[in-house]
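So the structure is just underneath, and the comments pick up after that.
Missing here: one protein chain of the complex. Every other protein chain is in place.
Showing chain A:
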Amino acid sequence: MLRLTCPYCGAAADETELTPGGEAHLTRHGPGSSDEAFEGYLFLRKNPYGVHFERWRHAHGCGKWFHAARDTRSLQVFGTYSAQVTRPPQDIIDRIAATHPGFDWEAGQ
């Protein structure tokens, strides 16, 4: 069971205290978008064995949604951060690059 620290209230929360929200940093495609773009937004998800950016909600705590960057293979957590950003903070990207040389966030988008 994972333990993630909520960036809002600071609690180190067990996974059972959180609800998962899937992949983070999706761009919403609404009316007027192409079928392809909408399909990608609504259905297609990354499922990497490695670095992943996820949405979590501290549902049984402060109620806030946040993002987590972690490695699904090693279970290393690079950090948690606000859900109200469109790009991970630079310090987290740097931390990932330290263990995953050549890591390029933009290229993964």
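FYI, a contact is a pair of C-beta atoms (placed from the backbone, for glycine too) under 8 Å apart; a residue touches a chain by one contact, two chains touch by 3 or more; residues count from 1.
To be clear about the criterion, contacts and distances are computed from a predicted model.
Colleague: Unshown chain, UniProt name, "Sarcosine oxidase subunit alpha", "Probable sugar-binding periplasmic protein", "ABC transporter permease" or "Dihydroxyacetone kinase DhaL subunit"?
Modeller: Going by its UniProt entry, the chain not pictured is "Sarcosine oxidase subunit alpha".
Colleague: Quick one: which of A:Pro7, A:Gly21 or A:Gly40 touches the chain that's been left out?
Modeller: Final answer for the missing-chain contact: A:Gly21.
Colleague: On chain A, where is the contact patch with the chain that was removed from view?
Modeller: 1-3, 14-15, 19, 21, 28-33, 35, 38, 42, 55, 57, 59, 63-65, 71, 73-77, 83-84, 99
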